[in-house]
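Every protein chain except one is present and positioned as in the full complex.
Note that the chains are named A, B, C, D and E in the order they appear, and that numbering of residues resets to 1 at the start of each chain.
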Amino acid sequence: MNKILTFGEIIMRLSPSGNRTMKQSHGMEFFFGGTELNVAASLASMGGEVKHVSCVSDDFVGESALAFVKSFGIDTSFITKNEHPLGLYFLEVGSAVRASRIAYNRLNGSFANIEAGKTDWKKALEGCGYFHWTGISPGISESAYESLKEGLQTARDMGIEITTDPAYRSNLWKYGKTGNEVLKELVGYSTIFIGGVAEINEILGSQFSSDKEGFLHACRELKQQVPSIHKIFDKIRIGVTASAQQTQGRALVEENYFETELLEVNPVVDRIGTGDAFAAGLIYGLQHFDDEKALHFANAACAIKHTILGDINYSSAEDILEVMAGNSGGRIKR
Amino acid sequence: MNKILTFGEIIMRLSPSGNRTMKQSHGMEFFFGGTELNVAASLASMGGEVKHVSCVSDDFVGESALAFVKSFGIDTSFITKNEHPLGLYFLEVGSAVRASRIAYNRLNGSFANIEAGKTDWKKALEGCGYFHWTGISPGISESAYESLKEGLQTARDMGIEITTDPAYRSNLWKYGKTGNEVLKELVGYSTIFIGGVAEINEILGSQFSSDKEGFLHACRELKQQVPSIHKIFDKIRIGVTASAQQTQGRALVEENYFETELLEVNPVVDRIGTGDAFAAGLIYGLQHFDDEKALHFANAACAIKHTILGDINYSSAEDILEVMAGNSGGRIKR
Amino acid sequence: MNKILTFGEIIMRLSPSGNRTMKQSHGMEFFFGGTELNVAASLASMGGEVKHVSCVSDDFVGESALAFVKSFGIDTSFITKNEHPLGLYFLEVGSAVRASRIAYNRLNGSFANIEAGKTDWKKALEGCGYFHWTGISPGISESAYESLKEGLQTARDMGIEITTDPAYRSNLWKYGKTGNEVLKELVGYSTIFIGGVAEINEILGSQFSSDKEGFLHACRELKQQVPSIHKIFDKIRIGVTASAQQTQGRALVEENYFETELLEVNPVVDRIGTGDAFAAGLIYGLQHFDDEKALHFANAACAIKHTILGDINYSSAEDILEVMAGNSGGRIKR
Amino acid sequence: MNKILTFGEIIMRLSPSGNRTMKQSHGMEFFFGGTELNVAASLASMGGEVKHVSCVSDDFVGESALAFVKSFGIDTSFITKNEHPLGLYFLEVGSAVRASRIAYNRLNGSFANIEAGKTDWKKALEGCGYFHWTGISPGISESAYESLKEGLQTARDMGIEITTDPAYRSNLWKYGKTGNEVLKELVGYSTIFIGGVAEINEILGSQFSSDKEGFLHACRELKQQVPSIHKIFDKIRIGVTASAQQTQGRALVEENYFETELLEVNPVVDRIGTGDAFAAGLIYGLQHFDDEKALHFANAACAIKHTILGDINYSSAEDILEVMAGNSGGRIKR
Amino acid sequence: MNKILTFGEIIMRLSPSGNRTMKQSHGMEFFFGGTELNVAASLASMGGEVKHVSCVSDDFVGESALAFVKSFGIDTSFITKNEHPLGLYFLEVGSAVRASRIAYNRLNGSFANIEAGKTDWKKALEGCGYFHWTGISPGISESAYESLKEGLQTARDMGIEITTDPAYRSNLWKYGKTGNEVLKELVGYSTIFIGGVAEINEILGSQFSSDKEGFLHACRELKQQVPSIHKIFDKIRIGVTASAQQTQGRALVEENYFETELLEVNPVVDRIGTGDAFAAGLIYGLQHFDDEKALHFANAACAIKHTILGDINYSSAEDILEVMAGNSGGRIKR
Partner (left out) sequence: MNKILTFGEIIMRLSPSGNRTMKQSHGMEFFFGGTELNVAASLASMGGEVKHVSCVSDDFVGESALAFVKSFGIDTSFITKNEHPLGLYFLEVGSAVRASRIAYNRLNGSFANIEAGKTDWKKALEGCGYFHWTGISPGISESAYESLKEGLQTARDMGIEITTDPAYRSNLWKYGKTGNEVLKELVGYSTIFIGGVAEINEILGSQFSSDKEGFLHACRELKQQVPSIHKIFDKIRIGVTASAQQTQGRALVEENYFETELLEVNPVVDRIGTGDAFAAGLIYGLQHFDDEKALHFANAACAIKHTILGDINYSSAEDILEVMAGNSGGRIKR
């Protein structure tokens, strides 16, 4: 029962190398990722057993994506293929005062066209203790939303912990439904909520402040409206510049409030997937530690991800524990 | 009156470097191209004055595409932008007995969503002696088809030469109309046909053989059915292996038949855009030489393009004339 | 019963990029391979189910090797780790009249130090129809030899087909035993022999000629001395230059002699692993086709591998069937 | 009348990639630039209409330089070609306590050999509101000095604003005239002076201090000696280390003194062209904003340039306005 | 008598480029180094005359290593070759909170198999004023230890200064002897000790504290036990993060204590070889300056090395003097 199932798009990131702008480039590095796959692969790197459910293109691009997912030892048996191109995005990496920029090409891709009603969720969730989803998936297309809902219903019926990162993105939600209405519905299946005041305000339409008091009020309101949620974990990432970031975690579990120290990362190698590293660290932490240590582990995972290229946190649990122990990285491990 | 107008998609090619398969790669080289843009940029490299009509994405990818087009001195004033992603394709480059492979992502892109009725074709065609189009554009979407038809009608009314490469691709034509019906209609506007027996059979539903006799019969039948066509030029490319190719041209102008010698290229650096190099060479040739010399020039342009990376023939007219003169490339130009 | 088990070193190849000599380089490309892993990964690429038994270094190099093996979906549960460095070799790639050169660093590596008696061969061979080994493994170290012998004994007892590529390398066999004595012993377990006159002469100490008559005599002598061998397949690779190669297959199955046409590959992208591609193609062929078609399939697999960088034949069965059908690679697959 | 004309060398920068020293490299990245072209291309990136006057080599190097300039949409009709090689320099990029180093090869290049008396300045300056020049050009050669003087005279006669960056470089001025004498003469044509106390002292032979009082005295003295100058803008760049820089602007317009906050950039991606980004930002600002906002815009342009590889500030006006608004770059623009 | 002899392994470093982890890479950059060669090459870069004694592999890898050493003008006549592979290590470069990691492959390499009794030490030490060694060499193998001891004896007999960096590494010393016993013996030959409290405690089995008092006590104890040592120089490197480091030097010469300011380096380009840069700087300093200035020079050399890729400090003496003079690197040297 210690497997984890994740559901979401496998997306290709294309990025001019070495901080170049696209106009200055003739080549790009590419990485496979996607917010839920990032959680899956980061968990697998820590030693977790993971199944990922998705849909990729039936061409050599989709084949390459699958090989990447398999390289982590992730179970890919529930990933299907269709005739649509794999979703992708272009990233121009910023630096110091220059912000990074993203241009998407995903709304007509293979995942957006995943067929609802085709996944044997019962079988997929066999042996799983956690189902992780984010608010990106239901924002991509109606069939992605429906596929996810099927999974959530089955997971709830099987008594599986449902971890939710309700990442709201205004550039999605083009298929008719609004983020607000869908997220509210789907968050209703959750047992563990990974998000803070901004996310809660988004879902509840509330106006809580982001300080500790506001956070506590927001959490209590959320738990009242969604009684299945018993734990709330908040990741705080402060972008000082495009090259320097700070991360911190706080949580409300039952009536206990925890928070971590602020970790600084300078320089930042890659910001993408740091929230997913937090979620993966949290799930791993909840499986292996108590809630408070889990939060610290998640925050350390989030910090170390900033130093790794691509979407995935390749760190082992041991690497993360060292950051958590305050090892600043200044010595070489021989 | 010596300007040339081209109409078509600006597409990004993404290709793992150095003959690698995609599974073996973390990086890709990219090139902008597109069959009609290839003609435009090749003509500009020879010294031609060109306007290109198209639609790109309103993001940094589209901006980069525009900067590329401008670098040739091509007039981009008639290129619009919209919210859809730039079309693109992935290319795994083959070698020897291994064929190259392409995976497309273009059918929901910015060009596919070009708005008909928005181009001021009269103004765009001002000063132009040639309008070049191919069968790719109308295969992408209905609005691309309609935009093209507007342009063809205006060009015909203005008495401009219309060069047609009726490239039929079975993986297009997903929007309701068939290639056969549309190409037949649009070829009706042409004055110069760039294609051979296969293309004529495709359009007329005929069964001519591909030898000289068949070619002559096919041409005569085409000219009878489409009386506006007064010249037919055929490019023959023989793929010996993925690394060795032969090119040859033949033509029927009025009742005169010409053909060129067979040019061999080994090794092939890049096969993409070699047909477009032929078309560009032909148009340049028709502007500067007699019909027979134009055919030889087009064939030499096609041959030299095989040695240049990317979609565009960067060769100058002088470079092409040297290949035409039989200079095998064995000496260094200091 | 259609799984295949392979046993052998996972070795890292390091090679200056772009045909440079090492003195001219500051960077190298690396590839994981190893003759038996090449067979495993090539089979997996064709769609086969494969288990690989080996031993890697317990560091980030070994971890990377494992991730590579997993990316093919190969079962890695029987791969162990130890404190010795992963074996590796440097390759300077030749061209035309310049031969390629290899410098090895493998004789004190993790595979050379694999512990005999530690593999649960019964469990490892569960569900397997084929056990593939080569003469490289027993040449590396005594413990590799002993581990292999354990596996061969178990496979024979379980009635599994044993395919043998008795690759004799004079730069191995430094641990006390001679290649001749060991290969003769281990070939005794084989049921399918992949080798020709040179290999048979090596093992039997005979002097057969390499023409068809010599081949037939050599085969009959081998079958007489090793009665368990019922099929012999010979791969012939003719190195015209470092950049041009020819491949051909011939076989004696029972009393039937087959041979294939000569396939030419020019230019050669990578010669390493072409014999392994033949072996993989053969095993796949024997599982899916009759013996003669299997030979043709193996030869086509060998040919196409010459066009792929690295040690592995990434081709699908479909790709290989096209080469077998005489498709020269001259067309682009869209 | 809103076009801008710039005059100056198009120079190639060659730089070992990734902070390597040249001894450690086998490859270099190259960029086209040149202090006045940097202003031109930065202005074009913000949306300005620019003409650049220069002279390049009549070979494929010069052709490449021209294609680069055209890619910004800059008017290249007044750029000539000659038989001399394009000027270039080598840059070893420093880091932290290690300073960057430059080695020049420009004094016998195509721009140094530009022919005076050949530019139709009247036509070139048609539609222009600004003429921008720097003290680099007249330091390269006598004919560059003379060409520039012709342009300045015409611009003055046409009542065009003349912006002057009197960059004095001691490694130029090898052709007989001294920087002091020439700069004094040419600054006499200016209406807007971009420089501070050091530059004024250089030109006037004065000894003003660099604090605010010194700056004000120096400005007043300059305006007295060169009455055509009505605005003085000073860019201050403080190099903390090779990897961390601070920028600030101050100005005296009529009798009004302005200054901006200090902007920090850490890490610095590229220091070259940051002064040119200031000048371009200033000209754009003067065309679109009031003088004080123009100064802030110029300072923000200078800061963001430090994060962009190469000589050119590729930022749009919108990008610069965000930096000006205090956006630290810590968020991703999706 | 101003030549310097160094003795030690020439080792190849292999590192994924651009901060990637090895799993994310298909290519590696390589560098030749080795702690004593780093001293040799850094000294040669400053202008010193150096001989290096070592043993490399008799293959193209060893040839490349030799060409690298020769490129510095180092005398390689006393470097031998054998049949064993060149030692190497893999380095994953960390960043910010992520530590760098090393995996070695050296214990069965060519240097580990250097033959004792084969070097003509008298001839090798001809003209030398300094013999530099470190504690790495005798930790690799017994024959390396014996070779070194022969050299030390000869040097002592010839009255040559012996500089010792007793770098103790727990992952060496696998051949039977312990680091403690051997280092104690060999340090007995030294005249100049480059190390601090930790190293002295290691050798003497003492427990001095690392503050100034502890340092002074430790030094005095060492000088008492090893009377040949007349100067002790300590390099202090403080790893703030993997990307930010501080360096400081202190010394006890006779009864005089000196110390330098703390130099900060941020960002760090490469940490490897910074201690060797200190040693090289020190030897150069002792040859050209007084002891105190030598210490400052060594510390500046150590600081600037952090900004240079690879193992070697390529800086000239002039470059180092500038850092010593407080030049922060913020200006470009033209």
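Following the convention adopted for this analysis, a residue touches a chain if its C-beta (ideal position, glycine included) is under 8 Å from a C-beta of that chain, and two chains touch if they have at least 3 such contacts.
Predicted, not measured: the structure shown is a model, and the values here were computed from it.
Just so you know, the chain we are not showing touches A, B, C, D, E across the whole complex. If you put the hidden chain back, the residue from B:209, B:224 or B:327 that touches it is B:327.
Considering D:5, D:67, D:140 or D:283, the position touching the chain not shown turns out to be D:67 (whole complex). Screening C:267, C:310 or C:330 against the full complex identifies C:267 as the residue touching the chain left out.
Even with one chain removed from view, subunit D keeps its contact list with that chain: residues 14, 17, 21-23, 25-31, 57, 59-61, 63-64, 67, 85-86, 88, 90, 92, 101, 103-105, 107-109.
Remark: the residues of subunit A touching the chain excluded from display are 24-26.
Considering the complete assembly, subunit E touches the hidden chain via residues 67-68, 70-73.
Operating definition for what follows: only the chains that are shown with their structure count from here on.
Common neighbours of subunit A and subunit E under the contact rule above are B, C, D.
When chain centres are defined as mean Cα coordinates, C lies farthest from subunit D.
Taking the mean of the C-alpha atoms as each chain's centre, subunit B and subunit D sit 41 Å apart. The geometric centre of subunit A is 45 Å away from that of subunit D, both derived from CA atoms. For subunit C, residues that reach two or more other chains under the stated contact definition are 17, 25-26, 67, 71.
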